[in-house]
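Below is one structure, written out as structure tokens; the observations come after it.
For this view, one protein chain was removed and the others were kept in their places.
Here is chain A:
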Amino acid sequence: MIQAILVFNNHGKPRLVRFYQRFPEEIQQQIVRETFHLVLKRDDNICNFLEGGSLIGGSDYKLIYRHYATLYFVFCVDSSESELGILDLIQVFVETLDKCFENVCELDLIFHMDKVHYILQEVVMGGMVLETNMNEIVAQIEAQNRLEKSEDQVLG
């Protein structure tokens, strides 16, 4: 299971916070901050797995992250997930964002948090991996966007 998916920038500003287990907002912010500090300390050329976030889970949980330019993508997962698999999944997620936003950059995430969520929803659902095939993910998102547009026209 995936416990949480966090995206924040190099300064720790949250860009996407998705918990699959209930935490009060304050704790969520604490977790983001703690995770940020854990991740920030790490050079880019050391491993992408981290143990010992004290707030989520316990020993069964791991933080798996990737660092892209200005953004950190952090997945908090338990031992049922394959570490390398999740790394691949982060890559799939980021590539999907790239496709949907056409050369994604941090600004896209800042201004379209809702869309990022919708994309994520097609990849991970309720903490479980829903789809790993990028073409399938993009197809579903585009179909939903079309649906949204057609509704807009009715309104307009």
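One rule holds for everything that comes next: a contact is a pair of C-beta atoms (placed from the backbone, for glycine too) under 8 Å apart; a residue touches a chain by one contact, two chains touch by 3 or more; residues count from 1.
Rule of thumb we're sticking to: contacts and distances are computed from a predicted model.
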| item | value |
| --- | --- |
| Undisplayed chain, where the name is taken from the UniProt record, one of "Acyl carrier protein", "AP-3 complex subunit delta", "Proteasome subunit beta" or "Trifunctional enzyme subunit alpha, mitochondrial" | "AP-3 complex subunit delta" |
| Absent-chain contact - pick from A:Tyr68, A:Phe101 or A:Tyr118 | A:Tyr118 |
| Contact set of chain A toward the excluded chain (per top definition) | 1, 14, 16-18, 20, 22, 24-26, 28-29, 42-43, 45-52, 80, 82-85, 87-88, 110-114, 117-118, 121, 125-133, 136, 140, 143-144, 147-148, 151-152, 155 |
